[in-house]
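Rest of the complex left out; these chains stay put.
Naming follows writing order (A and B), and every chain is counted from residue 1.
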Amino acid sequence: SIATEMATAYATSLVNSLTENCFDKCILQPSSSLTSVEENCINDCASKFMRSWNLISKSYIARINNP
Amino acid sequence: QEVAAFIQQESSKMKIQSSVTSFTDKCFKKCVSAIDNGNLSNYEANCMNDCLNRFLDTNIKIVEM
C-alpha cells in the first residue's frame, strides 16, 4: 500500500542517518572487525540518537502548534 | 474522498518525520561530542532543543526577508 511504502522510505532514511552518525562517532580507524569498545559505542550512540529524535519531535510539534 | 484525505494525512505525517530526522541529524552533530553512555545529558538535551528552535528562527527570518 502507499502508506506502507511511505513508512518504509521513512524508516530507511532514519536507519541511514543513525548508521552514518554512529559510524562517524564510533569507528575512527576501521580495523578488521568491530572491537567491543566500538560495539558499546554504537549501542550508546543509537540510544542517544533515538532519545534526541524523540526530543526534537516533541519540540517541533509543540512549535508547529504554537508558532 | 476518504482515500485522498488519508493519503494527504499520511503524507504530511511523513513530511514531519522526515524533517525531524534531518533536524536530529544536524543538531546531534552540533550538540553531542563524546559517546560516554546512552542517555542525553542535561547539556545535550538543552542544546538539542535550542539548536532546533534557533534553526527554525533562522529559517523564518530568511523567508520573511
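The rule is short, and it goes like this: a contact is a pair of C-beta atoms (placed from the backbone, for glycine too) under 8 Å apart; a residue touches a chain by one contact, two chains touch by 3 or more.
All figures in this text were calculated on a predicted structure; none of them were measured in a lab.
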{"item": "Number of copies of each distinct protein chain, complete complex", "value": "A x3, B x3"}
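We adopt the following convention: only the chains that are shown with their structure count from here on.
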{"item": "Distance from the mean Cα position of chain B to that of chain A, given in whole angstrom", "value": "12"}
{"item": "Contact footprint of chain A on chain B as seen in their complex", "value": "6-7, 10-11, 14, 16-25, 27-29, 31-32, 35-40, 44-45, 48-49, 52-53, 56"}
{"item": "Residue numbers on chain A that touch chain B, as the complex places them", "value": "2-3, 6-7, 9-10, 13-14, 17, 20-21, 25-26, 41, 43-49, 51-53, 55-57, 59-61, 63-64"}
